[in-house]
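A single protein chain has been omitted; all remaining protein chains appear in their positions.
As written, the chains take the letters A and B, and residue 1 is the first residue of each chain.
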Amino acid sequence: MTIPVSAADWIVINTELILVGTAMIVLLLDAFNRRISDRISPWITLVGVVGGLVSLGFLWGQEYTGFAGMLVIDSFSVLVKMAILFGTGLAVLLSVDYLRREELAQGEYYGLLLLSTVGMLLLTSSANLIMIFLSLEMLSIALYVLTGYARMRPRSQEAGMKYFLLGSFSAAILVYGVALIYGALGTVDLAGVAEALTAPGILSNPVLLAGAGLVLVGLGFKVAAVPFQMWTPDVYEGAPSPVTAFMSVSTKAAAFAALTRVLVFAFSDLSGVWMAVIWAIAALTMIFGNLVAIAQNNIKRMLAYSSIAHAGYILVAVASANQLGIQSIPFYLIAYTFMNIGAWAVVTVITRKGEEGVGLSDYTGLFWRNPLLAVSMGLFMFSLAGIPPTAGFTAKIYLFMAAVNANLIGLLIVAVVTTIISAYFYLRVTVIMFMHRPSEVSAVHVPIAAYVAIIIAVVATLWLFLFPNSTQAFTEAVWRMGL
Amino acid sequence: MNKELLLTAGIHLLVAIVILGFILFVVMYMIWGLRRIMGFMQVRIGPNRLGWQGLLQTPADALKLLQKEDVIPKGADRWLFTIAPIIVFVPAYMVYVVMPFGDGLIAKDLNIGILYVSAITSIAVIGIVIAGWASNNKWSLLGAFRAAAQLVAYEVPMILALCVPVIFAGSLRMGGIIEAQEGGWFTNWFIFRGYGIPALAFLIYMAAGLAEVNHIPFDIMEAESELVAGFNVEYSGMKFALFFLEEFAAAFTICAIAVTLFFGGWHAPFPFLGENLTGIAKMAVSLFWFLAKTAVFVFVLMWIRATWPRVRVDQLMNFGWKVMIPMGLFILLAAGTVVTLGWVKL
Partner (left out) sequence: MIAELVIFIILGIVAVSSAFAVILSKNPVYAVLFLVINFFALAMLYLVLSAQFVAFIQILVYAGAIMVLFLFVVMLLNLTGAIESLQDKLPAQRWLAPALGMVLLVEIAVVFLSGFFAQVPEASELPEGFGTSAPVGMLLFSRYVLPFEVTSAVLLIAMVGSIVLAKRRP
């Protein structure tokens, strides 16, 4: 018997294969020679990530379906995969010196990071509910471990445990939903689901509705949408900072890709039902994330709530479910990747060994201690708040336009108001950095790799504002894709 | 109501009773054999008074056990303490459903026979662990811990080794595996074919099997010199008898499965010793060969028991995880390779 894997199948998973191969090299190297592995595994990882990006470049503009429709390569998935890989690459740059500072083991860290990335990439192209579940598990299990990676630090342990328990619970809910959908429609293929939904009378099938609802809950947990967000602050705070940077952007990107694919493409005929739900979730998420973020004095928790709020904004695009909305999702994800990882990079650099120094007061007068760092952080804060001249502004404009086109005026008002609210706590950080003089001026030591990461993030944040057209070709192609 | 249904049920019941009787008989004489053989090997006599050559000794012992007081220790978990021996014995008995005693002498030739065997036997561990925990006794709890660690460690290589003949035969069915070794001569048995891969699998299987039935040299879970009697130290009377029964029934099972998978099952070693027969004669001859081969392995087990020392806990775990499992994976890969590439005639 031969295993029927066609050429298209290999093309569809080639990015994933490159990264899995890199992960194997890193893991084996660590097993055989820890000394060498400690020195070079981050660079091997980076090479793998860059290789993945190159392979995505080759896939650009092409459409493939592999493994009997289980995986799909289209512009949407390629763009989101790029966002994920940018996130991974920057996280690796942050990790190099962080792991040394915290005296954590190196080899397995990069192996798990890469495998988690592979899970995200798979999730992005999954067009089958089984694959969605499996790749979700793949990325989550690696992240549970990475969250608890600093196992000598109780906060990290606690975060890992919480994430694990709630994450497995949400995975169970997701599987139950998948089972119900299968029971109602007899298929787990998203294309098959879309087709089955055209049958008369099926839309009011309660089993289908229950299944779709449960799947929504499972994915909502991963994107940290209210009311499934309660794990976010604790996990983001307790996890090692580079891991938080990674999971706050890449997981979100992958989970949103899956959510979009499930809702907009597979369940589009059911949009009458889920539209209201997504509307409510998006509004709640934006309001809750931004309001609670105001009260935070811990920068990691603040960024965690900010990340919840941003999930709400992206949900607006999902809710609009029109051409512009779908196009704006990858753009928003890419912009968010750079600005959020940039912010976390600064946090990583400022914190001291053992994740000390995460209070807002630790940023007092940062401008006098390290002007470049302060300016970058200020830029990221502007971008997160959606203030020009940053990528965050452009992304939000796209998003609001999508909402206008979809006639979601109520949601648009919520989004605008919460954006204004959010300016308060983002700008507070800027004020603290620039307006307050520090009691003592001690220079902040910034490792080279982290500098590189921050500069890349700054450049990209500005670039996406100045030349949004450079990505227009990308985003325009998104709508043309089929399932 | 339904005559046919009743008839089928009756036949099933009869088969079950016959098998139970067979187990009781075999275990009794395995115990007798063990005592005589160990006596012989250790230059003493063993039971030889009751009946001819002491043949009635074990039935008498069994009767004695039945009459004994059934002690449930204070502080024990009564309920679990009582069901533990049952949980241990029932799987050992259920395995005999697929036992290929002879050509046509198999209660139910399940399509997934060998998987059934490994699945069912794996349940006995739970009974052992419960027994150790419910007894409320340090020694038995330690025995239970050792049992859990050991049985999980050795189940994996055992299943890996079982996969080899399955790959060669292309079937999980007991009958199918035996048919694949047909052909008259003993050279058709798996053990003598496939570049020694099945032979290696057999060694892994037997070692893991010894551990599974907590036989010397892997009997650390009852290790009488350190743990008194391990998980069953508090048991007496009928419940203890059930543990005893399970241990020997499982040992017989291990040998019988080894014969089935690697030594041609019910086939005679030479074509002129069992071919060209039909009907009852064929059944009887095949039964004879099956039991004879199994008896050889049972004897080897007793031989090992009489002569080998017991390994230490850490040695046991190291051997299981670091030697047996890699070896099992290796032979699985090797078997898959030679079969896929067509290097063996199947």
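The rule is simple: contacts are C-beta pairs under 8 Å (C-beta built on N, C-alpha and C of every residue); 3 or more make two chains touch, one makes a residue touch a chain.
Please read all numbers here as calculations on a predicted model, not as lab measurements.
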Determine which one of B:110, B:199, B:238 or B:283 touches the chain that has been left out.
B:110
Using the touch definition from the top, which of B:14, B:45, B:66 or B:152 touches the missing chain?
B:152
Candidates B:32, B:81, B:96 or B:133 - the one touching the absent chain
B:133
Any idea which of A:134, A:277, A:375 or A:397 touches the chain not displayed?
A:134
Considering the whole complex, not just the chains shown, which residues of subunit A touch the missing one?
1, 3-5, 9, 13, 20, 27, 66-68, 70-71, 105, 108, 111-112, 115-116, 118, 122, 130-131, 134-135, 137-138, 141-142, 144-145, 148-149, 151, 160, 183-184, 186, 204-207, 209-210
Just the residue numbers, please: which parts of subunit B touch the chain that's not shown?
80, 110-112, 115-116, 118-120, 122-123, 125-126, 129-130, 133, 141, 144-145, 148-149, 151-152, 155, 159, 172
